[in-house]
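Of the protein chains in this complex, all but one are displayed in their positions.
Order as written gives the chain letters A, B and C; numbering starts at 1 within each chain.
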């Protein structure tokens, strides 16, 4: 038994923080050493999350009270714009896995346009790897800072990136119609996320105006060799706790067929533990509470369209699970360690 | 007080039948005279629907036992393929409102292709009006048989028909991404509609392979002046009882803007009681248990796309409510009589 | 057509207010004349409740701006403790239907004990009728102020009151295990009512410590001829929008049987439009969105216990529907006018 990785979670009281705690408590090679949460500091985690009341965890503390000298890795689960200032000040011996949007966009102006503020750590931005593990594993391996992708970008980029890179689909007029569970909104206490305001209804929001759109476009442009790919992206809120279903309408490139798309995706992800190409259309249930992404394909009804359908759990593969997957890569562990869950079903 | 319209419901034990009962019990000008349901004949409705146990309703009877001599209107809520044979034999003095797919498709070959059987009443087919009331009110007014539209076609055609007819959008590459509540499957006892198999998940099914697709294409082709319009249509099952959200990606015609689309829709539906153009994006909750359709519009993110979002209650405007709306038109009543409900919220 | 009753709703922006709007919009004899909501004054109701965006309703105004000179009835949907001060100042020509707890408890000390504040209008307290219509119809008929019962008390008192009054059950050790949908919490924006904190879980709260307990005990003590009846009352939060299921464990009085209980309840409610004794156990679904209460009975497993199960919709019979029922009684209308809905199912 080697020495355990010592981890600190900053922003431990949100849903991504608490999902990290769930995962790390079952991870054989990690010890949760410090839990930082400003507004709830001084309390045990169980005081704000009753399901953790009987787990063996350190109390929540303020950032000021944290000691990073013996820590190996920091998971930062803060809201965007607050991450960057804090990460800038962290000791350089730490490996940092940031779950916010702060280090995802390479272009500082694009960041400012979509998030509204001047970036506080543009230098670090350049060093950060974009932690969509299957696509950018090499960058992740050698990075000090990994920016974990947004939940929507994870579900959309996994099927689209290899197809664009291989020239199998056209890059204009890609349409992503995505549906998310309510945990995507975090634990923020807002009227529109009350049970009674969400239950038994489905609605679109932020059509082609969501901050995850430029993030997807950045990856797809990279796949297209630098061409500026623009998409249509509609996020929708569905009455369920977890899961993202992305229904993606693509145009098959001239001379290619849907079978070409399928076989290229199968080839790309053949040796991946977490990405699977299915011969049927997946439900978000199939990946509930897991780090998996399942992708199905169907023929379109007109023109040259194919329909790609991907599912992930937004809190796991879309956030904290992928964060641990990246940690495993950064520390040279088997990539599936501690995240090889089977879905809880039903 | 004039004489009440005497109504018979055939197929009264399914969800559309029982929704009709709910609506007609509150309709001031209709009397429910006979309820026909073969497999449950002999029982009170309350035996199979406890919420109707204390309502004043006739017992369920077999079709053989029905007497149509004094009846004015028949609502036929049978599965497709069974409606046509039965309707063919009904006395000619009856006005007939069919909620099945049997009389929706004008082309008998298209019917056969999608539904598998030879049509048993092709002659009646020609006389049937397509009961999307706002679009085909004149035909409905004079019809003996009205074929009520499918739930998906209702939600999609109301926004698309006028825009195509006015040449404001292109007719190629229309993409309809629709999400339905589980009542869309009726009361059929199948594993995939068990609570535990549906709850907390969302999934696509029948991508570009759903029987409502040719029905939508028929209407859009008509709007396009006979051009053969083909669409991409993805139906999806969401964990909720009622409601259809249709997210529709259209290409704005050259020289036109999204404001042109909006103002044309507003103009088209200005005097309609049940169709509304909203300045925000609607939720299915906003129309729960009502006969309303609300349409919102948003700019697309690339190319010439606009995004139309429509919501209906699949059992009401998408089925039994629109059936009563058509009945009102056929009998010269005020069109909103008995269906001017406010949504139950939350 | 007689002149319509002119109504004002104070506190129109909560769930009971908006449920009143739904009901009154369909009431043939009432006109909604003013909608008062301090914090949202100046806005149309549709701005805060999108499902009302296309209804014909007056804008929300402040209480200061209201004119009561031509008003017949005021529905007061404010939080407890705020109602009393406002109602005290209202013109005396008004009939007042209060949906808060302010005028429910006859004993001012009990009020203070459970609600914490000195009552601001103890004189009015004496004149208020307790609006459990079926039990206190005569008082309601002649009252200027009617205090509508709480949702839990409505579901529990309807089965218990007549059984105690007739001496058919013992008054010690009555156990009420109640489960409510989330609308019972109103539209208050609190973490524990977020979708993600309520969905897929059930929990007890306020065991034998809920403010509805003394209200139930007051009615049961009255039924018992003044004996001080004490109960065990456990409220529980279930993951659904509406509905209260009350499972009530009673001891059958010596020499009596469960058949005696059943026949007495049937006799008591034989001519009531809204209370029904069922031969099976009801689901909250059976009364969803209606003003009905259904009561079932089952034998206990030991001792002299019988189990009574009642269901209501907490927002309708448990609140706004019963308020309109009381209004109908106060104004001499047919008691079912405007509230004779059939349940929306499914």
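By our rule, a contact is a pair of C-beta atoms (placed from the backbone, for glycine too) under 8 Å apart; a residue touches a chain by one contact, two chains touch by 3 or more.
Nothing here was measured: the structure is a model prediction, and the numbers come from that model.
Although it is left out of the displayed model, the omitted chain contacts the following shown chains in the full complex: A, B, C. Remark: the omitted chain is touched by one listed residue; of C:52, C:71, C:129 or C:309 this is C:309. Within the set A:18, A:60, A:86 or A:140, the residue that contacts the chain not displayed is A:18.
Residue A:276 is the one among A:4, A:106 or A:276 that touches the chain missing from this view.
Remark: the omitted chain is touched by one listed residue; of C:232, C:263 or C:336 this is C:232. Residue-level contact of chain C with the missing chain is found at 172-175, 177, 179, 181, 196-197, 199-205, 207-209, 213, 230-234, 236, 238-243, 245, 247, 249, 281-286, 288, 296, 298-303, 305, 307, 309, 311, 346.
By the touch criterion stated above, the residues of chain A touching the omitted chain are 15, 18, 21-22, 25-26, 49-55, 183, 200, 241-242, 276, 278, 280, 282-283, 285-289, 292, 294, 340-346. By the touch criterion stated above, the residues of chain B touching the omitted chain are 15, 182-183, 185, 187, 189-191, 193-200, 239-241.
The criterion applied here is as follows: only the chains that are shown with their structure count from here on.
Chain geometry summary: the mean Cα position of chain B and that of chain C are 36 Å apart.
Distance between chain centres (mean CA atoms), chain A to chain C: 46 Å.
Inter-chain spacing, taken between the CA centroids of chain A and chain B, is 39 Å. Residue positions of chain B touching 2 or more other chains: 200, 241-242, 282-283, 285-286, 288, 346.
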